[in-house]
Structure formats: C-alpha cells, structure tokens
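Note that one protein chain of the assembly has been removed; the remaining protein chains are unaltered in position.
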Amino acid sequence: MALALDKLGLMAFLAEQFPQVANDFAIEEVAERSIRVRLIVTDKHLRPGGTVSGPSTFALADVAVYLGPKALTVTTNCSIDFMRKPKAATDLICECRILKLGRVLAVGDCLIFSDGMAEPVAHATLTYSIPPVG
Amino acid sequence: MALALDKLGLMAFLAEQFPQVANDFAIEEVAERSIRVRLIVTDKHLRPGGTVSGPSTFALADVAVYLGPKALTVTTNCSIDFMRKPKAATDLICECRILKLGRVLAVGDCLIFSDGMAEPVAHATLTYSIPPVG
Amino acid sequence: MALALDKLGLMAFLAEQFPQVANDFAIEEVAERSIRVRLIVTDKHLRPGGTVSGPSTFALADVAVYLGPKALTVTTNCSIDFMRKPKAATDLICECRILKLGRVLAVGDCLIFSDGMAEPVAHATLTYSIPPVG
Partner (left out) sequence: MALALDKLGLMAFLAEQFPQVANDFAIEEVAERSIRVRLIVTDKHLRPGGTVSGPSTFALADVAVYLGPKALTVTTNCSIDFMRKPKAATDLICECRILKLGRVLAVGDCLIFSDGMAEPVAHATLTYSIPPVG
C-alpha cells in the first residue's frame, strides 16, 4: 500500500471524512512513512486552567495515524501515555511514524509535543484494521 | 481513600471540573467500587455515517474512571480496544470498575456499550496518578 | 467460531503447542466465553525476594487468552497493568474472559490473582489476529 504524499489532498480527505473537526487540524509535513499534524487549540479543547484535554490529545494522534497511510478506517487499539502537562492554551504537534503497514493491520507511533516545548507531553501507539479491498 | 457515593454531588463536581462537556454525560449508578456513566450522543460526537467517534468513546471512559474515586487529577495511561461498530447516533454506556485505588496510582477498567446492544463496543483500561495530599 | 470446552483436550493442545512450558500451567475451569488458568510457580518464575516476574505474569495471560478460543495463533497487542505485589513464591491464577471473537480479531480480558489474595495483582488485555481458514 502506498502512502499518500500530498498535503492538500490529505486536507481535502480530512474535510470529507471528519467535517466537524477538520478545521481543528493542520497537516504540517508528510513523508513516506511519517506525518506531522498540528492541533489548533481553541477553547473547546481546554480543561479549566487551560490544559489541553486528554480526548483532544487522543483525537490528534488518531487523526495523524489515520491520515498517514490514508483510509485506515477502523482504529482497533490505542495506548496513550500522558507524560507531562502541556502548556496552557497552546497548540499540540503530533510527530507520527508508521511502524507497520500490513495487509490487515497497521501500527502508528506518535510523539505529541506542546508547541515550543522540547520534551513530549504524550506518546501514543495506535493499531488500525485495514479493510479488505473489495 | 473513600469513594464518593452521591450521584448529585458527582454531577456538581463534573460541572465544576469539566464545564464545557458536563452536559454530555449522565451518571446512572454509583457503587462502592464502580460507576455507570452515559454519553448523551449528539451530532458533535458523530463521524459521517453516524458512528460515535473514538475520541468521544475515550472521553466517556476517561470521565467514568475520573469520577469513580473522584479527584484523580491526572490520567497517565489509557489503553482502549475498539471491538465493534456502535449503533448509529446512539448513546454509549460505560460500566467502570475501580481495580486499584492505591496511594499513588489508581486503575479503572471500563466496558463501553452502545445503548441496547448486548456486546461491548469498546474496552478501556485507564491509569491515574493520585496527587499527594498537601 | 466455537470455543473448545474440553479441559483435557486443551491440556493436550497446550502440550503440543508449547512443549517447553506446558507443565507450568494448569487449566482449572473452561466455560463458553471464559477460562481460568493457573501458573504453577517455581524458582524460574521468581525474582530475588520471591516475587513472580513480569514476563511470567505476561506468559500466563497470553496462554489463557490463547487457549480460550483455541488456535489464536498470533498475539498482536498486549496491554498489562501491574497493580499489586504478588505474594512470594505463590501460584498465580488468571481469570480470562473473551470479550470479542470476530472474524479477524479476538480480544481477551484477564484478571490475575496471587493464589489466596482477594484483590488482583495484574490486569491484562490481549488482542489476537485470527488466521484466515484456508
């Protein structure tokens, strides 16, 4: 399976698949086996005190791995470690590598940073089930 | 650490801690080591086709374990398995058991059902770090 | 896919599949969607101080889910929480439920107890890829 390398194509795909949240994300870089996606943090992503919420962090990793090889329609597992408190009201950046892109399963590995912080705030591993080509 | 057994007290606590999302949840039952929480599914939780999104499912498990022993301020790990497609545009119900409530770590185990389905749609295990009492 | 309900048949299957470790395990109970397996703890499973090792605990959960629906040849994911120190030099008991037995993926959920302790020492969730029937 080839990776989709075109940033604009992926943005269009995202808008089509996740119309309610597509504007929350910006695709910053796409390479053969990796992708970098930004969560544009607004009030709806925040907990009191300005911390970006866990579900928003999860959503970022989920979108990044989903977009990496494009059209991985079903997340089957996600394991996420929240390691540091993100900066208040600050975008998150997800650096995602595709570790495996098999016939039936794909695995992506994500490091998530608070924009401007050197150490990651979270680490996620996601598994996707790849639908059979009909 | 004692569990908070009062449904109304927990609803008030939820409204205070998560004002932006408190109305999405209903606490259905609270027992000594378990809690049942409903996600009242609306458009914002749905993917095209009416499937409840992964981050919404994660948010439900996160809130349920958080509320179980009350005031578990930091989720440190979540592992979630998405096992079946939920019914379109249908509430999710989270049955959560607290497996461990230690001095520094708590672990909660969640089965998540699409309202009216017998088999679980997802299973999540969450770990929380318990802040030291000052 | 039907579950194999015969204890002796499973013991024979285990001896055939895992000849090097089959004697470490005893199948205590088999039901339609669950199984209870004991790890007969000996020196090789222990860390200094008599604690049962993490890999031994993992092996117990792995065997239990593997045997539950029989012939799940490939573990694709395991998430395990170690929650309490097991009793020194004491058998572990694994209570395993099969949460999903699909066409391509199976998910099992395990609570692991130190024989005689009421609270679980570990909790594991395992995902298996089911090989296509040729």
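The first chain written gets the first letter, and so on, giving A, B and C; residue counts start at 1 in each chain.
Convention: a residue touches a chain if its C-beta (ideal position, glycine included) is under 8 Å from a C-beta of that chain, and two chains touch if they have at least 3 such contacts.
Just so it is clear, the structure is predicted and the values come from calculations on it, not from any experiment.
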{"item": "Option touching the unshown chain, where B:S53, B:S79 or B:S114 are the choices", "value": "B:S79"}
{"item": "Positions on chain A where the hidden chain makes contact", "value": "79, 81, 83-84, 99-100, 102, 105, 107, 109, 111, 119-120, 123, 125, 127"}
{"item": "Chain C residues touching the omitted chain (full complex)", "value": "17-20, 43-44, 46-48, 53-56, 58-59, 62, 74-83"}
{"item": "On chain B, residues whose C-beta touches the chain left out of the figure", "value": "76-77, 79, 104-105, 127, 129"}
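Note that in this section only the chains that are shown with their structure count from here on.
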{"item": "Shared interface numbering between chain B and chain A [over half = same, under half = different]", "value": "same"}
{"item": "Distance from chain B to chain A - Cα centre to Cα centre, in angstrom", "value": "22"}
{"item": "Where chain B touches two or more other chains at once, by residue number", "value": "79, 81, 83"}
